[in-house]
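And now, chain A:
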Amino acid sequence: MHAVLNRIWREPGGRAGLLLVAAVLLLGLAGPSLVPHDPNRLDILARFGGPSAAHWLGTDHLGRDLLSRIADGGRVALLVALSTIAVALAAGTLLGIAAAYAPPRAERSILAAFDIVSAFPIVVFALAVVALMGPGLDKVILIVAVTLVPHFGRVARAQTLSLRNSPFLEAERVLGASPLRIALHHLVPNILGPLVVLASMDVPVVITIEAGLSFLGVGVPPPRASWGTLLHDGYITLSQSPWPVIAAGAVLTLATLGFTLFGEALRDAIDPKLRTEP
Partner candidate 1 sequence: MTASPQEAEPLIAIRDLSVSFATGAGPADVLRNVSLDLGRGRVVGLVGESGSGKSTLASAIPRLLPRNLSRLEGSIRYGGRDLLALPDRELAALRGTRFAMIFQDPMAALNPVFRIGTQLVDLQRAKRPKDRRRALLARAAAMLARVGIPDAERRLSDYPHQFSGGMRQRIMIAAALLAEPDLLIADEPTTALDPTIEGQIVALIEELRQDYRGTILLIAHSLGLVSQLCDDVAVLYAGTLVESGPAAAVLGDPRHPYTRALLACEIGPGVARRATLASIPGEVPDATRLPQGCVFAPRCPQAAEPCRAAVPPLRTLGSGRSVACALV
Partner candidate 2 sequence: MAGALPVLLRHAGQRLASTLLVLAGAVALLFVLTLFISGNPAQVLLGPRATPEAVQAFAQAMGLDRPVHERFALFVWNVLHGDLGTDVVSGRPVAALVVEVLPYTVTLTLSAIAIAVLFGVPLGCYAATHPGSVLDRAAAAVSIGFIAIPNFVVAILLLLVFSIWLDWFPVLGVSRSGDIGDQLARLALPAVSLALGWIGYIARLLRASLLEVLGEPHIRTLRAYGVPDRTIVYKYALKPAATPTVAILGLGVGRLLGGAIFAEIVFARPGIGTLVYDAISSRNYPVVQACVLVVVALFTLTNLAVDLSYAWLDPRIRRAGDR
């Protein structure tokens, strides 16, 4: 762990990524309790304010403090990103391992299901689901997780296949370990590296999707702040004040940039061979 962080820190891109990720974590986790304003407190008289001593990033169309709302949105983005990826990683890994061990027919069905889900562009899939079930944070997490499952599942399957006949798993089997025990204690730790890399590379993707869905008004419901809803509100009132869009857009971009750089540096540090993976 320490060695990996060290290797990331040595690359300029990795260092920038690490710093940006740390900043986003700080903003999302500690930010909401540090910022001087209540993110939902209205101050109509102070609306559309530019950056000032009282409001560092200015105020939105209802006079709410943008910095406070962005910090609040950061918490939402992190919550969605981490829980989505945790769900997708767990489900994808299990399905992938199952596919590798399943009889050919079942394996084909699982792979076909992966193909079908992958045929839905994520945003489009999310729109279809939300149109039916109505918006909500839980649904966003669920939908995006489902669309990411094939991503993890395919890699987990390939990794399992390459390990399945390795001597140490063979030995465990001969010694009578149950398939579940083998999967959890021996397989998962050995295939986790590439999956973690994949997961870290998906963080910026999920953050972007959450913001996008919230921008379309089908993600995080108001009045809860999300970077996407901030951008949407700012877009509606763009001709009155550019500040909400600039502030929220910049933070969102820096966050995705940070996680992208971090993910790539992590990949290079853990397994440079993964570089060729799409």
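The candidates came about this way: all candidates are chains of the complex that A comes from, given by their letters.
Convention: contacts are C-beta pairs under 8 Å (C-beta built on N, C-alpha and C of every residue); 3 or more make two chains touch, one makes a residue touch a chain; residues count from 1.
As the structure is a computational prediction, the values presented were derived from the model and not from experiment.
Trainee: Which single candidate from 1 or 2 touches chain A in this complex?
Mentor: 2
Trainee: How about chain A: which of its residues touch candidate 2 in the complex?
Mentor: Residues 13, 112-113, 115-125, 127-134, 204, 208, 211-212, 215-218, 231, 234-235, 238-239, 242, 245-246, 249, 252-253, 256-257, 260-261, 264, 275-276, 278.
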